[in-house]
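Showing just some of the chains, left in place.
Lettered A and B in written order, each chain numbered from 1.
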Amino acid sequence: MITVKIIGATGYGGVGIIELLLQHPEARLVSLVAREDIGQPLSAVYPHLTGFCDLPILAPDDPAAAEPTDFVFYSTPDGVGMTRARADLARGSKIIDYSGDFRFTAPEAYADYATRIGRNPVHAAPDLLGGNAYGLAELHREEIRNARIVGNPGCFATSCILGLAPAARAGLIDPTSIICDCTTGVSGAGKKVAPTFHYPARYEQLNAYKLAGHQHVCEVERELTLLAGREMRITFTAHVAPVCRGIMSTLYGTLNAPLTEDQALDCYRAFYAGSPFVRVFPSTAAIGTLHVRGTNFCNLVVSVDSRTNRLRIVSYIDNLMKGQAGSALQNMNLMCHCDETLGLNRPGNYP
Amino acid sequence: MITVKIIGATGYGGVGIIELLLQHPEARLVSLVAREDIGQPLSAVYPHLTGFCDLPILAPDDPAAAEPTDFVFYSTPDGVGMTRARADLARGSKIIDYSGDFRFTAPEAYADYATRIGRNPVHAAPDLLGGNAYGLAELHREEIRNARIVGNPGCFATSCILGLAPAARAGLIDPTSIICDCTTGVSGAGKKVAPTFHYPARYEQLNAYKLAGHQHVCEVERELTLLAGREMRITFTAHVAPVCRGIMSTLYGTLNAPLTEDQALDCYRAFYAGSPFVRVFPSTAAIGTLHVRGTNFCNLVVSVDSRTNRLRIVSYIDNLMKGQAGSALQNMNLMCHCDETLGLNRPGNYP
């Protein structure tokens, strides 16, 4: 069995990976760490887990939290993983971090990211960078298999990169023309209460936010630039809608040359031929976030606006699954050299 | 492998059992029958099943629909199962019917039910009654194991009966005092569109309905009467709230003698000691329908209002799971002499 420890077990990201691991045939949860609800069984915080996971929540400095496990998941904000990773590696653990701490392999790239989000640009463990991989399996499968540390992508970034990668690689679109117009469900903001996520302030509410700049832009531009072999910049807008789970990203790029929808579909299907969690649909498909809810799938709808010569991709994921815990488990599977779909190959419940 | 056919495959009840069977280690879906979308793969109707269930939808009179399978599920309205059952039994199939057709074992009891809902009181296959079982596993486990036909309970009925059974059996409450105040999510009305379930008419809407009488009352009274050994009658009110999945039933009965909450809890816990899908909680538990969503659990919160000498039970289920498809699969497991939790022992996703 693969033994697993979760740091930050009581947030939505923590409970998400716990739900998945409880149904994974090879994994065994060993310890749960958080800064709140110490000593409580997890099921006291999440009653739906009663009888499934009654492990106690350990404080970060509890000696029991230091016992080695095969994997440690950091479901923690920026800045936590980089201070814990060295000790966990020393215990022989492999690491999957949900934050931005290990999404960049060069200290300069990290510094750029950190600066944009108002954090200290100096990485706390720069020597660990380089050995890490960016945890988007569809683009970095081999690096993930060989990494000791994986930086799990941002949820918006996953949605945008998967939607634009085939076009970027094939050079279909003008690198200065890209617009990513994204809408997320409320769970993307996590478990912490805030006036803007209070039910009466959120039902019947659609709004854009962080218009000054979103932290996921760096990852998207880095990945698209890598794929295209030339610099790609995006205009990115984040919106929130009153759903719990789901990201819908509508992605626009001006075509370098005329293209039919069928040609675009061929390009996308070829690119994702080996990726079991990406499905490609034509523009007539009647699908949305509800059709990926509770699953690790990314559904892409491909269309071409020939009047204005634009490629338009609509990308749908569940932000807590392919956007977070599902992707993390897919990475664990790769790092264990298992089938990447193990414990993830489920269709969700509809409606 | 257990081979399975679904009649009425494209409603919510059909897709619910299909989702479960796809993840069941012993079952194999063989044929899907419906009256609409004939010839389409199921995944064209339910795109979340793309790659999971691409079986074609067969017309009811398609010869392929007549091939024998170990089980046939009738996810069909009242009156369909009773006309199909004889042929399916002759093919050696066991039957699980979602409607009221096989919830009653005496033709007179069926006639009473049918009259209340304005249907022909004469059962179309009265000779098959008696060999059937009422599919509430927690109360009829042995009969289900031995039955060829199981009448799956109504969703409200499941919620009310599980909430009141221990009190009825133990004689705690006055049989003339029982009130069942129930609220369901909208999926309980199925896939068929109607003005009252149109999104703009349903969001921000709480309302009672069918005040003249609900068809599930018969089952509840029959089961409670059986448990108590004396006639039990209920006042029942159905409400709808803007959730998709979930039934919350608040159940009231006047105590025959003073009782503490702890005593009531002991009674309930003892009653459900051998029932893996019923959990009993004290009145301080902070739980609701979201904590059983996507699962086969029934969560019961026990309280006593000593000021007015009443027992009050709040019962929570997912109407499409324990209220329908989950319960049906639990019954199939029992009829196969498998562990009743097979393919059902999952915690759901939160939030």
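Following the convention adopted for this analysis, a residue touches a chain if its C-beta (ideal position, glycine included) is under 8 Å from a C-beta of that chain, and two chains touch if they have at least 3 such contacts.
Note that the coordinates shown come from a computational prediction; the quantities given were computed from them, not determined experimentally.
Novice: Of how many identical copies is the complete assembly built, when 2 are given in place?
Specialist: This complex, considered in full, is made up of 4 identical copies.
The rule is short, and it goes like this: only the chains that are shown with their structure count from here on.
Novice: Averaging only over C-alpha atoms, locate the centres of subunit A and subunit B and give their separation in whole Å.
Specialist: Each chain reduced to its C-alpha mean, subunit A and subunit B end up 37 Å apart.
Novice: Note which residues of subunit A are touching subunit B in the complex, please.
Specialist: Listed in rising order, the residues are 12, 15-16, 19, 22-23, 46-53, 187, 203-204, 244-245, 279, 281, 285-287, 290-295, 299, 320, 346-351.
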